[in-house]
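One chain of protein is taken out of this complex; the other chains stay put.
Order of writing sets the labels: A, B and C. Residues in every chain begin at 1.
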Amino acid sequence: MFAEFIQYLFTGITIGATYALVALGFTLIYNASHVINFAQGEFLMIGGMATVSLLGMGFPMPVAIVLAVMLAGIIGVALQRFAIAPAKQADVVTLIIITIGASIFIRGIAQLVWGKEYHVMPNFSSDEPIRLFGAVLNSQSFWVLGIGALLVVALVLFFTRTLMGKAILATSMNKDAARLVGIRTQMVLMLAFMLSALLGSMAGVTVAPITFTAYDIGIMLGLKGFVAAALGGLGSGVGAVVGGLLLGVVEAMTAGYISSDYKDAVAFSMILLVLFFMPRGLFGSRVVERV
Amino acid sequence: MSKKLLRRAGFLAATLAAGIFAGAQAAQPIKIGSFLSVTGPASFLGDPELKTLEMYVERINEAGGVLGRPLQLIHYDDAGDASAARNFASRLVRSDRVDIIVGGSTTGTTMAAVPLIEQARTPFISLAGAVVITDPVKPWVFKTPQSDRAAAQRVLQDMKDRGITRIGLISGTDGFGRSGREQTLAVAPEMGIEVVADVTYSPSDTDMTAQLTRIRNTPGVQAVFNFGFGQSPAIVTRNYAQLGIDLPFYQSHGVASDRFLELVGRAGEGLRLPASPLLVPDSLPDTDPQKRVVQAYKSAYEQRWNTQVSTFGGYAFDGLMLAVEAIERAGSTDREAVRKALESIQGYVGVTGVFNMSPTDHNGVGPESFRILEVRNGQWHLIQ
Amino acid sequence: MSALIDVKGLDKAFGGVNAVEGLSFSVDAGQIYSVIGPNGAGKTTLFNLITGIYTPTKGEIHLNGESVVGMEPNKLAERGMSRTFQQMQICMNMTALENVMLGRHLQLKSNLLTTLLRLPSLLKDEEDCRDHAIELMKFVGCGEYIESDASAMSYGALKRLEIARALAADPKVILLDEPAAGLNGTETAALEALIKKIAAQGITVVLVEHDMKLVMGISNRLLVLNYGRKLAEGTPEEIRNNPDVIAAYLGG
Partner (left out) sequence: MLNSFMQMRLKGLVILAVIILILPLFMSNPFHYDMATQIAIIAATVVGLNLLVGYAGQISLGHAGFFGIGAYFSAVMTSNYDWPPLPTLLLAAALVGVIAWIVGRPILKLKGHYLSMATLAVGFIIAIIINNEGWITGGPDGMPVPSFSVFGWELSSFNQYSFLGMEVNGYKAWYFFAGLLLLLAVWVAQNIIDSPIGRALRSVHGSEVAARVVGVDTARYKSLVFVISAVYASLMGSFYAHFTGFITPHIASFEHSIVLITMVVLGGMASTFGVILGAAVLKLLPQVLADFQELEMMMFGLILMLTMIFMPKGLLPTAQKLLKKKMSRKKVEEQA
């Protein structure tokens, strides 16, 4: 019984950690620009696919990963520069549609370049599963959790200890004021998109050995990331992490104990329920309407 | 790439122009229509299917065509979306006025097109699996893959031969998995097998450990059967190995491709599945009538496309060949005559099996055409 | 004469900081009543509390003898409360005239059926509404904008348009939040005349304003706020001579 519970819990936490990283990507961009970037999932895809294809070219894994993540970062900057920045006067929905268009475009190119097939990526370390309290865990799960935790810590340090990070925070709070004190807000926005792309692609690389990777893997993971971000409260880093983990665990528990058919439905009902009582998610800021 | 794009644009303009000034047809080609899921979640079906059709239409035309007329392949990509499939089928029968349709990668896309094609009275050979496509029989609809019921029967038969009577079932919530699950649940009691655990996963799931743990903890399970297609069964297989479940493990024909072996790696050792002989052409005994056909298709495909052959391309091969055979037998493209000819095909040796069509059986292949394969040392191995 | 608006012991805290604290005052019907005070004194917060945009942390608000604490703004509008905003709230996706017609929302008797089928009763109603709105636009001095989109209007005109919208609801009391802010001398003079005209119709006017000349000239009574508390209340004469007010305003 206990082993079963631990098994579900770990399954949920592993996948939840991925959701959390995607959700953090959403949060970063949301904070800097109030845009919901529906192309966020594509960064995961690029991370995974580029790594696989670089491995195929004979690069050693660490190099392949670094190059893949850099590629994603460049695409993130390009997305901001060429798709979001020219349309800054647009409506919220219009921006959503632009990011959806961008995600279809990126996916279309990935399909041309990398083909439609699913690809295997080897585990970072051993293939041997690890046994813990009677549960069996993929060693890669620990990589996912470890790298996830590391990225979160790095992000916290970045925002609290570096000038760049503080500039992003300032821009998110008040764009005009930030501009007045000499912050180049366009730079900051680009930086936010780049960071978010780096996060997403790292998530994509670390989960690829568990989930396989293909040109269209970003759709669902991106959507789940958005769900996690909204659950935790848009704009809240803690919210993104908690939302992601919670979503993953609820899915795994439902699949294990209740019904795998209605796993996603249970997760979505939970979100509705949370939003009924906390209209800004679990950790969303309680802003006062100013008139 | 821009050159390719330009050529494409030119081609588009030409087709548009041809559509507008319809009429200027010199050689009166036989029009083979097709809508396939070349992109999207079912692209692993549609992609080899399209490659096969393109390649063999080329080959047939090089050899002088059919009835002295060249074949013209008109193809659209439905991306796995049933509404798109229906619209493209509409375009094929109403705008392109094709003589016969070979297509429909999934049951969903096939069934969405069926009412329209039936009304338009155009022969249609589907490449999708579910039993509902040809049961009950629809006058104009045929199909080449063995039905999912046949697959279930074949797998359960093999289990029974090994003395297994209580199994756990795990299936996808997509069309293939759903229909497969229903057929398995329906067939099991007839064959004296009890399904004691029955769980599902969604095609977008990235981890099935929870579902498998549930099966493992169900008392009395002697074997596990995964009915699904796409990459999900590969994840199931890896999770299965990870959890260290040492019960016999079966997959369906939905993953019968070499690609699957690559995805699962060592985790696939020992699993069995029903498949066409395409995966093990050289292990077939020389007396097997399919051996020659299968070997020829495999080598031709792999040479032309420089990629591994898959069972799904085989469905398209059989579909096209049955269409050609029927047109030749009918001596014309008269639709009713072609339909009748299709119904009368007996003993046609294809890649998938030996087809015996009749007015009451528009599929023509049964469970016996499946071979049971086992993965040994990362290779398919024929179980005699 | 009984009080139209009666406020007792009003508190409003934002995250532990009191924007309004222990405030009590009352406004008699027919008065022009002004609220003044330095920036951040809680004037706009007070308006938001009275009109139901914010819910007070503590305290009572009575409108015409009825307790209205926690009531939605639209319910207050039904009871004759109307207002304008410091940061103007104009529907830029509509024409100027439609903005004023919106103000008559509560006076219209349309229902879903008459709307869907566009029955004659609806058309008649709409025509009356339109005529009334045109009259009001002329009344506030926006006559030349009747055919314009709201987005095409000047700042000063929009300020008057907002007043027209507030008047369209046939209110008992109208709350004007800094109507003179950003206006030039001539415009302010016109505004003063307008406020007097409104008051002359028997509508109670509550005013938040920085322009002392304007306020002292038209108000019957004044309330002075400082840091969310009442500093003084009285006639313009009393306020002018109040030592606390002088100290606060001269930075004592």
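In this section, a residue touches a chain if its C-beta (ideal position, glycine included) is under 8 Å from a C-beta of that chain, and two chains touch if they have at least 3 such contacts.
Keep in mind that this is a model prediction, so the values were computed, not measured.
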Seminar exercise, completed: For the chain not shown, touching visible partners are A, B, C
For this session: From the listed residues B:A130, B:A256, B:V294 or B:V375, report the one that touches the chain absent from this view.
Result: B:A130
Problem set entry | Contact partner of the left-out chain, one of A:A167, A:A197 or A:A230 | A:A230
For this session: Looking beyond the chains shown, say which of A:I104, A:I130 or A:L169 touches the absent one.
Result: A:I104
Seminar exercise, completed: Filtering B:Q28, B:Q119 or B:S332 for touch with the omitted chain leaves B:Q119
Problem set entry | Positions on subunit A contacted by the hidden chain, ascending | 30, 36, 83, 86-87, 89-94, 96-98, 100-109, 111-112, 223, 226-227, 230, 234, 261-262, 264-265, 268-269, 271-272, 275-276, 279-281, 289, 291
Seminar exercise, completed: Omitted-chain footprint on subunit C covers residues 51-53, 72-74, 76-78, 81-83, 85, 89-94, 98, 101-103, 105-106, 108, 110, 112, 115-118, 122-123, 125-127, 129-130, 165-166, 168-169
Exercise. In the full complex, which residues of subunit B touch the absent chain?
Worked result: 5, 8, 11-12, 15, 22, 38-39, 76-77, 79, 81-84, 86-88, 90-91, 93-95, 107-108, 111-116, 119, 130, 132, 173-175, 178-179, 182
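In this text, only the chains that are shown with their structure count from here on.
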Exercise. Which chain is in the middle, if each chain's centre is the mean of its C-alpha atoms?
Worked result: A
For this session: Could you please state the distance in Å, as a whole number, between where the Cα atoms of subunit B are centred and where those of subunit C are centred?
Result: 72
Seminar exercise, completed: Expressed in whole Å, how far the mean CA point of subunit A lies from that of subunit B is 36
Seminar exercise, completed: Distance in whole angstrom between the CA centres of subunit A and subunit C is 47
Problem set entry | Multi-chain contact sites of subunit C, meaning residues that touch two or more partners | none
For this session: Could you list which residues of subunit A touch at least two other chains?
Result: none
Problem set entry | Residues of subunit B that touch subunit A when the two form their complex | 1, 39-41, 43-44, 47, 173, 199-202, 204, 206-207, 209-211, 213-214, 217, 230-231, 234-235, 242-244, 259, 262-263, 265-266
Problem set entry | Touching residues (chain side subunit A, partner subunit B) in the complex | 4, 7-8, 11-12, 14-15, 18, 111-112, 116-118, 120, 127, 129, 136-138, 207, 210-212, 214, 216, 219-221, 252-253, 255-256, 260-261, 263-264
